[in-house]
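All protein chains of the complex are present and in place, except for one that has been dropped.
For reference, chains read A and B in written order, and residue numbers begin at 1 within each chain.
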Amino acid sequence: MEGRIGGSGSNVCSYSPGLFTKKATIGSRIMNLQETFNQIAQLDISGYGKDFLLTWEKSGDEIKATLFLAELFREMHRQGLTYKTFDSGLAISIFRDKSTRTRFSFASAANALGLAVADLDEEKSQIAHGETVRETANMISFMTDVIGIRDDMFLGEGNTYMREVAEAVQTGYEEGTLHQRPALVNLQCDIDHPTQSMSDLVMLKQTFGSLENLRGKKIAMTWAYSPSYGKPLSVPQGIIGLMTRFGMDVTLAHPEGYGLIPDVVDLADRQAKAGGGSFSVVNDMKEAFNGADIVYPKSWAPFQVMEKRTELLKAGDTAGLKSLEKEALANNARFTDWECDEEKMSITKDGKALYLHCLPADITDVSCKKGEVSKSVFDRYRKDTYLEAGFKPFVIASMMFLGRLDDPVNKLNEILVKMKKRF
Amino acid sequence: MEGRIGGSGSNVCSYSPGLFTKKATIGSRIMNLQETFNQIAQLDISGYGKDFLLTWEKSGDEIKATLFLAELFREMHRQGLTYKTFDSGLAISIFRDKSTRTRFSFASAANALGLAVADLDEEKSQIAHGETVRETANMISFMTDVIGIRDDMFLGEGNTYMREVAEAVQTGYEEGTLHQRPALVNLQCDIDHPTQSMSDLVMLKQTFGSLENLRGKKIAMTWAYSPSYGKPLSVPQGIIGLMTRFGMDVTLAHPEGYGLIPDVVDLADRQAKAGGGSFSVVNDMKEAFNGADIVYPKSWAPFQVMEKRTELLKAGDTAGLKSLEKEALANNARFTDWECDEEKMSITKDGKALYLHCLPADITDVSCKKGEVSKSVFDRYRKDTYLEAGFKPFVIASMMFLGRLDDPVNKLNEILVKMKKRF
Partner (left out) sequence: MEGRIGGSGSNVCSYSPGLFTKKATIGSRIMNLQETFNQIAQLDISGYGKDFLLTWEKSGDEIKATLFLAELFREMHRQGLTYKTFDSGLAISIFRDKSTRTRFSFASAANALGLAVADLDEEKSQIAHGETVRETANMISFMTDVIGIRDDMFLGEGNTYMREVAEAVQTGYEEGTLHQRPALVNLQCDIDHPTQSMSDLVMLKQTFGSLENLRGKKIAMTWAYSPSYGKPLSVPQGIIGLMTRFGMDVTLAHPEGYGLIPDVVDLADRQAKAGGGSFSVVNDMKEAFNGADIVYPKSWAPFQVMEKRTELLKAGDTAGLKSLEKEALANNARFTDWECDEEKMSITKDGKALYLHCLPADITDVSCKKGEVSKSVFDRYRKDTYLEAGFKPFVIASMMFLGRLDDPVNKLNEILVKMKKRF
């Protein structure tokens, strides 16, 4: 068939070019839809699986496919082209924590693919009525193509819950209860925040020109002061768990006692060694910033505090929680100098490191008296942080598309050959 | 016109076969889309009407058409075929009680037909502002194709409210305020739960092979113990109001004092007599289970308790409600042996009766200390109850389609001739 890419048995193929040739810019770069498609078509994504739960469960090719497809979808959107894939179908979101950008990114991604969003509001459901995770997962999935979950409040729980849901719908599919196996997308858990770290990776690729160009670049993932406590660990863990795979020099910096989940730190170390980059942990923000190409200053709660908080929340120990908060804030207050200010920026590579943040940032004198970043630094990089956030809808759409479809490359080819306008 | 079925004046027609011939399985049975369409096309649904409020207001042909179409839609979904009917349009849901499966079934049904769901959250609306039912019903219906309502809290109110809404939009349509008359679907009221009982009927048809095969089968609709009180009567009423029409031997079992709405019990009796089956009420769970082909053990509140509760809720009598709850729970506690356990299952037909439940069930040692069903029985039938629940989205879509369209058979033919893939 003309324009057909890839056999039904495999997603890896050689490709004869020439079908769609429009050139385009992403950020400031010229992007060629055809070329990007070719790159995707040459990757091995045969083992991609249905779910995107942790970036380190995906192979290098799978990460690349997710990233390239996100860029392709974004470029199509910029050109006014549609990549609507489904004629109907549901994308269910389960938010167990507040969210603006991820909520709208999920809605945007689902909508662009042709899916309608249905939010599972656990308060309006019968879940309190003793319903099991397995039952709920099946009951909402009869006509569901994608499930997105944010569950980042309790250490040891969010990712576990996602796996329970995944297993439930897998069994439902195998038993014939479900006609299709919905794809799961982790919209932030206790361990990883893959839609964020992948958006950050797109940002880095576009800023530095290619994934290859990231080799040897120094990224400082550092703790920063915030007048709140209990922020999830998933962003710093997601960053060290992903960026150590691209030959980067990843420096994790935090005050003593603010460590991340040890297993993830070990993983980052192993990955850095295997990938030809480096990974180090320091207790000095300036040391991390020194010569850095990229800085990512962001507050989080110490692992031990999160563990204790999880226990207290489960026990409903309000007094204990108040006391923990007081103690944790007092401890935080010893580190108000962990702020990303002009002085620290000046010691980065040429004084011009790229500043990343998952937003919203705690900006000194804007959203709080003393925060993660000074106003002048944030203002200079505001546009960049918005651009960074803007990749997320396309990253999520890419995860949905690759997870849900049996032969995504062929489907993508079909879509691209049509070059249909969105309106 | 080629492939055209039925004249514009009538939905009853003879049909020349041969247009779409794909074979398919539903559950374990081979299903032929063409054949099912033929069955539907031969039924008299000329008086179907806009609303599906009580199963016993529908003729035998109308019930069959609803059921066959639900099976057809389900089979199309299984085969990856779309039956999207509308290019745009709203399906409004009004939930006056918590819901998981019905909420998602409604969303799934609407979405598959091409309608977007808009939920009327009465707290966010101006309804508190003294707006009448007639006004609200019209204000939300200018571009609305379907309205689904769950209102099961107060005896004497839910179904009445639905009829008020139906009358309001009918008047609005006749006055020209509305361009179309939205179809209403009862998503559970104080009297009936037609989307549940119809799903149960599909389950029985598929289990026993045909509606004809249900003749003479014994179904035990029995009360079961639950550590809660105030559960609606609509499920047991829906079951005895529907199953007595198919020549089944319907046994309603409950402790003394746990009766249903007398009018519905009378109706069941009359229908059983007319249909060649039987209907009996007993006060012994074992007597009902004895030799039963199907058992449906499910808790509900006594009619009198619901009546009193309705009064107290209206009066805002919190103390009275607490006292009623205490009294009702104490009364319930006398019947903890009304549990569907292995011993009782062993006396059903060959010890292998089909277990039905609308879910979520109160499972002993799982969701409560003592409940409606033992863990081992529920586990054995868990897959079946999920399958049973899975018919609901398609039953609702069928009710929407048959209620909303003027010539559903012709439209269905159009859709089937296209055999379009969902993605």
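By our rule, a contact is a pair of C-beta atoms (placed from the backbone, for glycine too) under 8 Å apart; a residue touches a chain by one contact, two chains touch by 3 or more.
This structure is a prediction, so every number in the text was calculated from the model and none was measured.
Novice: Can you say which of B:114, B:232 or B:390 touches the chain missing from this structure?
Specialist: Considering all chains, including the one not shown, the answer is B:114.
Novice: Check the options B:148, B:172 or B:403 and report the residue that touches the missing chain.
Specialist: B:172
Novice: Using the touch definition from the top, which of A:70, A:90, A:107 or A:140 touches the missing chain?
Specialist: The one listed residue touching the chain not shown is A:107.
Novice: Take the complete complex as the reference. Which residues in subunit B touch the chain that isn't displayed?
Specialist: Residues of subunit B in touch with the missing chain: 85-90, 92, 114, 116, 118, 120, 124-132, 135-136, 138-140, 142-144, 172, 175-179, 405, 411.
Novice: What residues on subunit A make contact with the chain left out of this view?
Specialist: Per the touch rule, subunit A residues meeting the hidden chain are 27, 77-78, 82, 84, 95, 98-101, 103-105, 107-108, 111-112, 114, 116-117, 359-360, 362-363, 366-368, 383, 386-387, 389-390, 392-393, 420-423.
Just so it is clear, only the chains that are shown with their structure count from here on.
Novice: Per the centroid of Cα atoms for each chain, what is the distance between subunit A and subunit B, given in Å?
Specialist: One centre to the other, that is 41 Å.
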